[in-house]
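I'd like to ask you about the structure that follows.
One protein chain omitted, others in place.
This part shows chain A:
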Amino acid sequence: MSKKLYGCLVVLCLAAVVSGGCAKKDVVKPEEQTPATQVVPPPAPLSEGAKSTPAQTAQPVAETPAKEQAVAQETPQQGAAAQPAATALESALQKIYFNFDSADLSNEARSALSKNAELLAKQPGVSIRVEGNCDERGSDEYNLALGERRAKAARDYLVNLGVKPERISVISYGEEKPVDQGHDEAAWAKNRRDEFVIVK
């Protein structure tokens, strides 16, 4: 061997003995059972700077009490299955559509909302969720907020027509739930919409 090697400084870097689950699962109850495929194992240190001993110092994530949101917790299917009459109402409620990057209500949208308000007036026990959606052309981050603005525009209009505000919740799906997977104006126009879903 060369002199170079002879003069080498040999640093033995012991990887901290990390037995993967140092953060014990019984410390914190995870929200979901996580199959092994979802655990990204910590890399054993390769570099000399391996002061970090990943899983050993990793703190268990504290569970934060979650605020319950009755409306958001329920799926439309559950609500609809429970009440056949509500299913009929849901399919009678008209979707409304928007221009690109706009939450302004067109004349057609106002007219549809007026009919929706009449239907809701006939079933005062029913609550709905307005779901705001966008087309794929905008920024997906910005569209989360735009979808919410669209949903709230419809909610506010319904409230002005006499629907009690506590009967209406809103959610935005941004551009994540297109009804038409196409990439042309016809598809985009269908995707820029509010949907009205019965929640109870």
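The rule is simple: a residue touches a chain if its C-beta (ideal position, glycine included) is under 8 Å from a C-beta of that chain, and two chains touch if they have at least 3 such contacts; residues count from 1.
Here is the rule we use: contacts and distances are computed from a predicted model.
Per the UniProt record, the chain missing from the shown structure is "Protein TolB", taken from the list "TRAP transporter small permease protein", "Multisubunit sodium/proton antiporter, MrpB subunit (TC 2.A.63.1)", "NADH dehydrogenase (Quinone)" or "Protein TolB". When the full complex is taken into account, the listed residue touching the unshown chain is A:S172, out of A:Q94, A:S127 or A:S172. Touching the missing chain, out of A:L89, A:A112, A:L146 or A:V163, is residue A:L146.
Although one chain is not drawn, its touching partners on chain A can still be listed: residues 4-5, 7-15, 17-21, 23, 25, 28, 30-32, 34-48, 50, 52, 54-55, 58, 60-64, 66-67, 69, 71-75, 101, 137-142, 144-146, 148-149, 152, 170-173, 176-177.
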